[in-house]
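A single protein chain has been omitted from the complex, and every remaining protein chain is retained in its original position.
Labels for the chains are A and B, by order of writing; each one numbers its residues from 1.
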Amino acid sequence: MTQAPAIELKGISKAFGPVQANKDIKVRVMPGTIHGIIGENGAGKSTLMSILYGFYKADAGEIFISGRKTDIPNSQAAIAAGIGMVFQHFKLVQNFTVLENVILGVEDGPMLRPSLARARGVLKQLSEEYELSVDPDQLIENLSVGHQQRVEILKALYRQADILILDEPTGVLTPAEADHLFRILDGLRAQGKTIILITHKLREIMEITDTVSVMRRGEMTATVKTAETSPEQLAELMVGRKVLLQVDKAPAQPGAPVLQIENLRHTDAHGVERLRGVSLTVRGGEVLGIAGVAGNGQSELLEALGGYADATGSVMVNGAPLPLSGPGSDGAARRAAGIAHVPEDRQTEGLIMAFTAWENTVFGYHRDPAFQSGPLMDNAAIKRQAQDKMTRYDVRPPDPALAARNFSGGNQQKIVLAREIERDPDVLLIGQPTRGGDIGAIEFIHKEIIRLRDAGKAILLVSVELDEIFALSDRIAVMFDGRIMGERLPEATDQTELGLLMAGVTEAPDGDPIKAVEASLGQKEQREAQAHD
Amino acid sequence: MDLLTLLQVLDSTVRLATPLLLACLAGLFSERSGVVDIGLEGKMLAAAFASAAVAAMTGSVWLGLLAGIAAATFMSLIHGLASITFRGNQLISGVAINFLASGLTVLIAQDLFGQGGRTPSLIGAGRFDPIILPFAEALSGVPVLGPIYAELISGHSILVYVAFAMVPLSWWVLFRTRFGLRLRAVGESPEAVDTAGVSVPGLRYAAVLICGLLCGLAGAYLATGLQAGFVREMTAGRGYIALAALIFAKWRPVYALWACLLFGLLQAVALRYQNIDLGGITIPVQVMDALPYILTVIILAGFVGKAIPPRAGGEPYVKER
Partner (left out) sequence: MDKMPAWADAVLVPLISILLAAILSALVILAIGESPLDALSLMIEGALMRSSGWGYTLYYTTNFIFTGLCVAVAFHAKMFNIGGEGQAMIGGLGVALVCLFIPFPHWSLALLVAMLAAAVFGALWALIPAWLQAKRGSHIVITTIMFNFIAAAVLNYVLVNLLRPAGAMDPATANFPEATHLPTFQDMFATADNPLFRGAPANVTFFLAVLACVAFWLLMWRTRLGYEIRAFGHSESAAKYAGISPVRITVVAMLISGGLAGMMALNTTMGEAERLVLNATEGAGFIGIAVALMGRSHPVGIFLAALLFGFLYQGGAELALWTSIPRELITVIQALVILFTGALDNMVRMPLERVFLALRKDA
């Protein structure tokens, strides 16, 4: 028998100004299956899903839901058509309860009380059915990321969604939480729900999907059965050529310790201790990779070392101790001490998007006497060295007078790299080097990192991409809940062992590993909640 | 101080707190929806003028009230257009509205009445009369409670009672109805509201219109209840005190009542006593004038209970790509 597809897209196109985000997209997803959509950042996956959820209007094309042509001009229509969406960044009201979030927009009547009562019952039933337990009266801001995601799924189910779209759902989860999520998705599939999983992680596609579509530069390049493909083939389809995440490099020749961190601690504005006694040593000529799920203190580690988060403990560069708070502990002092920093987010930290490229090439070093003439800044000298840097790092277009926001992501990253590396630092801190860049830029950045390593620099790399950590690191340290859970050599460990460490489980668990992980995460959550009170 | 004096001060407190309370609740609805409003002063002023002008021309205070509400709502719509539709700077829009009202009221008043930017004094049906509650006269003989009933509770114009009734009503709307849930949500997380399929601009315009309505009542009370006619700049910073009260009240209706009563009391005391002698230390009247603002700064500084505004306040909502 021929069953109508749950979703069928025909010829969907969408342009943002000159950028063609989606070009003639065709895809069919059968009911009761999990369909993966994989592609690089900027391949157009999220745009496509936003069209399906009524956030954007497609320039051309048709959408069929269960065989019927459906117009989706807004989110309301998408909900009515049975589509639910779990966004990468959750759309929850932080100071509302779970229950209030669930009923928002689909209340039964003008009064709240009956809606809340009914939702409480439905929620209880749903959470039993799909392992989706959350406390309905808890405020969202007190929930862990994993639980907030469950609320998003519950929201969709409460709206009686038959089609569930999840956009990069595991980006913020530990591997164990991700496993739990996949169990939930399994259960939903068993109940006949259709699921679209958007991700850039090949492992997830192979693990759970039935069919998979690959997107590249706004086009859907292929749709295949998962069982009939391989990660290598998918990767090739994604980028249009064979990708070797392996970086060519000689064995490291570590020298003397350059960066020595002892018992580093930092407490944030809410009173939560984010760094809880971190001790690390990075030698000259080696890359120390910090693995971990986002939000376990890696950002704070970079900020504390970069001089913009107060800390206690001790940090030494080439044996000289650095002040960690008060005068002499700011970013300028760190730069003077030989620490360069390519921050995690170049758009909100590394660059001033409204400044010209030449102004950005001295950002953080603008107090250097070389750029002064008398009381004023020597703009001519700054422009000269900017032109020079941009030429040598092949920044395109090589126009120093252009505002930073007018460069592509990869070229913005090059401006930051040029600025930080050209100062010939002893220590390079580098956070999420591949975030948002295209493959070409990523390869360039990886090569630069290895070149600096071979030049004897001490490099501290923070990345949430395990593949990247494995490809670049000479040693790997795993961070969880503000602590270093252990150090491993890349050749002597694997994703599974690191995954457990990333969830705070240091010893091989006796029983169910997922239980051990949940217990560990529970402790972290409790600690943070206590600090909030 | 005897009971009668005390009651007179409290009675004056209630009168002076009324416009503050209405304006404060107006701001509360707007800011809870994420639209910051420093234009309360201007809306009140526009309403005060429109109500007095229409009341003077028609002799009907009720038509005046309607005109006042219409004027304040018109100003609200300008604010909505700037801050919701065109995603402009809400603070600057508020400032503009204050000046617009300040200029237009005098300009039109001069054109209509030629009395130096004021309306003729309102008499008779052009004003809201005090309402004497039942048995006020009869009960005034009862010790303590009698005078409280007769002097303090009875004898205000209808808008005073409306203002006080607005407090529980606002609370109920905000915390017990679907509209209130959505309104609070849009001020905290417009993207959550948007993805839930509810119109963000729709909710914000609704909030801004309620704000206009309440400012209209506040302004009309000033010109037709508290005083008898419009004079230039008659709001005299009350919109800003209401704003201060809103912060003081941490954007909650019941706290707003207490904050406005406190600031009303300060005004009443400043009005009655020039300088207050507290056992040798004289508190000049200027201290009383400045006290609401000083208290608000202290609250804002977070030394006494931190005031956390709605999270999405002041930021226009733009769908992310």
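For the reader, a short list of remarks on this structure follows.
Here, a residue touches a chain if its C-beta (ideal position, glycine included) is under 8 Å from a C-beta of that chain, and two chains touch if they have at least 3 such contacts.
Note that the structure is predicted; figures quoted are calculated from it, not measured.
Contact with the undisplayed chain is limited, among B:M57, B:V95, B:V173 or B:L209, to B:V95. Touching the chain that is not shown, out of A:A227, A:L376 or A:A492: A:L376 (per the contact rule at the top). If you put the hidden chain back, the residue from A:G105, A:P136, A:G350 or A:G410 that touches it is A:G350.
Listed here are the subunit B residues that touch the chain not shown: 38, 78, 81-83, 86-93, 95-100, 102-104, 106-108, 110-111, 114, 117, 237, 240, 243-244, 247, 284, 286-287, 289-290, 293-294, 296-297, 300-302, 309. Residues 17-18, 306-308, 330-335, 341, 343, 345, 348-355, 359, 363-364, 366-367, 372, 375-377, 379, 403, 405-406 are the ones on subunit A that touch the missing chain.
FYI, only the chains that are shown with their structure count from here on.
Subunit A contributes residues 16, 47, 50, 53, 55, 74-79, 85, 87, 91-96, 100-101, 103-107, 109-113, 115, 155 to its touches with subunit B in the complex. By the touch criterion stated above, subunit B contacts subunit A in their complex at residues 175-182, 184-185, 188-189, 191-198, 311, 319, 321.
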